[in-house]
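As you look at this complex, bear in mind that one protein chain is not there, while each of the others sits in place.
Order of writing sets the labels: A and B. Residues in every chain begin at 1.
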Amino acid sequence: MALILLGLFVFSGCDHEPSAKQGRVVIKYWEKWTGFESDAMQAVVDDFNASQDKIWVDYSTVSQIDRRLMLATAGGVPPDVAGVWGNTVPVYAENNALTPLDKLAAAASVRRENYIPAIWEICSYRDHLWALPSTPASNALIWNKKLFREAGLDPERPPQNIAELEQANEKLTKRAPNGRLLSIGHLPEEPGWWNAMWGTWFGGRLWDGQGKITANSQENIAAYQWVESYPKRFGADNLLAFRDGFGNFASPQNAFFTGRVAMVLQGVWIYNFIHNYAPKDFEWGVAPFPASDPVTGKVTAIVESDVLVIPAGAKHVKEAFAFLSYVNSPKPMEKLNLGQRKFSPLAECSEEFFRAHPNPYIRDFVAYAKSPNAAYNPRLTTWSEYNNDMKNAVGRIWSGKATAIDALNDVQRRQQKVYDQRLARWNRLAPELTKKWNEP
Amino acid sequence: MNKSGKLLTLFVWCLLAFLAIAFLAPLIWMISTSLKPLNETMSLPPRWIPSSIQWKNYPDAIAAMGQFWKYAANSLFLCAMSVIGTVASSALAAYGFSRIEWRGRDKVFLILLATMMIPFPVIMVPIYSLFKNLGWIGSFKPLWAPTFFAGAFNVFLLRQFFLSLPKDISEAARIDGCSELQIFLRVILPLCKSALLVVALFQFMFTWNDFLGPLIFLTEQKDYTLALGLQSFQSQNGGTAWHHLMAASTLVVLPVIVLFFFTQKSFIEGIASTGAKN
Partner (left out) sequence: MTRQDKHQLKVGLAFISPWIVGFLALCVYPLLSSAWYSLCDYSVLSPAVFVGAQNYRDILSDEVFWKALSNTIFFAAFAIPLGLFVSLSLAILLNFDLPGKGVFRTIFFLPSLVPMVSLAVLWQWMLNGELGLVNNLLNPILHALNHLLGTQWSAPNWLQDARYAKWGIIFTGIWGVGNAVVIYLAGLQDVPRHLYESAEIDGANFFQKTLHITVPVISPVIYFNTIMGLIGSFQVFAVPYVMTSGGDGPERSLLFIATYLYQNAFDYWNMGYACAIGMILFVIILTLTYVSTKLSEKHVYYAGK
């Protein structure tokens, strides 16, 4: 018994505090990035630490940060600042896991009009501000010009609508004598990072913004019938075998770089991957991903953003916000996004930024993000489940187990129920939470 | 031995040899991949022996994992604490369940056996809440403190062993005026070193292996165990190259294999005893 007690006492004193950096307030900051993306933020953090002598930001990379942050915040040991994906803001906010930033932002004159509109929306939820952006992104059609030329297509003219995309697809697809796919023009599943959001280019939305889930709207059905046409045309097993030979996304074996897929839907970061992994003579172009309806004339893209939040229960809220607003001032923001080769979420951006930016198409990506048609993930607390259900639906469509209509109807039924449950929770907690959020 | 007996033996030997190769193949494949240049991991048909052995994959993988040595130190610390906790508390409890006669003992022991049926996921949420209320989330405590409270399986193993020792040795000590605690510490424990070693080995393996515990209780990357560090390496943004992943994986397996070769006899006997009829 004595041994047990001794053991408990000796080792309970083992947690060591971070050494106080010259008497400053130390802020713990968790990020998800690795490699050069992490280095870019590290440089901004270093600048901040050098710019004043009251606050020290302790920056560290954490994998699977959404789960980790939930566990730490729920466990009462959150970091002071965390860099998460913008689409997690609603679920964290509504579950009482974030500090509302409205008053701090107002005091520091951080205002809506300073930002690209869609990105500000990503930081807000239920009329409160919960996050400030760090590095945003928009997506686009990226095509391989060399393959276009080889297939007799105009390498400077990307498809303008889905019908043209499929015409190009026909010409770009190569098969072995035994029918096996060798290369393809376009494949929604490669890499399939926006599988829940194909409706965007067909005018569909996943939620009406009020109380109704709209997974099986006409537009969404049309979008996923287009997805469904792939296994129908190429054969589910053939596509599966074809895809399994692809290497990791971040490798020279990436199917887009090896020429096995000629057109992909990708984000602004694709430049980095092309720079690091594509062959030296890789020629690529960027255009808005073609919409089903050619007459709108507007750019349709999905905007997303990495954001900085202050978890509920953070020890140094004021100091944490001082860091957030430092990152959100023009110079550091441009430095960070230049380092990560993305673009500034601020409405205004300096000419030097564009001049220094290595991505030749960076202005296009900014324009797509600013387009009034820019879409973003629905601001739902149930997004994680919804997204999983959509992925599962695409999987079923892809393997031919379900038609697009059936798969979307299943998602609709389930997600409406999940959403209603969460709404009931919100109605129960709303009086208390809104009171708390509006406190001075 | 007659002729058909010899034939049978030969047949069994060949069958076993074939199966043994099949069982070894994944391990050899892991090591082989870990020593290949990246492009060779992607080449078809796969080759068993790399064209040039890339020892540097190991330091590269360690560097890419971030805080590999910190993870290793954390794993070792947790293993050490859990082994101490388990051996001390299980030996005490097993003694109480085997070498002291008290009313209701065997009924209580049945309860202990029944607790083996409670899967961790079932009680995961309340345990998380419990440690949260203690302010232990994000520290190592939730991972080793429970081992100081005698897990059912280890008590069961040690009790079997304690029961096998003759009663007379305790009686003799009692006549000499020893208290139960003295008998436990001075007479019984020295006789059970091998059984304690088995329990220690099992606990070491369990802690080294444990994934779900660290996954929900550890919050900071610098506190990760090797198992969690390997998983986080594997799931990092953008994917991880196979040769590095296999090198990292080999490094996580290696200590266990080394430990096994040093303690092979106790290990095998210990495992054999877990299935002992009761």
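The criterion applied here is as follows: a contact is a pair of C-beta atoms (placed from the backbone, for glycine too) under 8 Å apart; a residue touches a chain by one contact, two chains touch by 3 or more.
All of these numbers come straight from a predicted model, not from anything done at the bench.
Seen in the complete assembly, the chain not on display touches A, B.
In the complete complex, the residue from B:L7, B:I53, B:A73 or B:V125 that touches the missing chain is B:V125.
Where chain B meets the missing chain, the touching residues are 8-9, 12-13, 15-17, 19-20, 23-27, 29-30, 33, 41-42, 44-46, 89, 92-93, 95-97, 100-103, 105, 108, 111-112, 115-130, 132, 146, 148-152, 155, 180, 184, 205, 208-209, 211-212, 216, 227-228, 230-231, 234-235, 242, 245-246, 248-250, 252-253, 256-257, 260, 264, 268, 271-278. Seen across the whole complex, the unshown chain contacts chain A at 1, 4, 64, 66-67, 70-71, 73-74, 91, 95-97, 240-241, 243-245, 312, 382, 384-385, 388, 392, 395-396, 399, 401, 410, 414, 417, 421, 424-425, 428-429, 432-433.
Following the convention adopted for this analysis, only the chains that are shown with their structure count from here on.
Separating the CA-averaged centres of chain A and chain B is a span of 39 Å.
On the side of chain B, the complex with chain A involves touching residues 38, 42, 66, 81, 84-85, 88-89, 92, 128, 131-132, 135, 137-141, 144-145, 148, 216-217, 219-222, 232-233, 235-241. Residues 1, 3-4, 7-8, 11-12, 14-15, 32-34, 60-64, 68, 71-72, 74-77, 247-251, 253 of chain A are the ones touching chain B in the complex.
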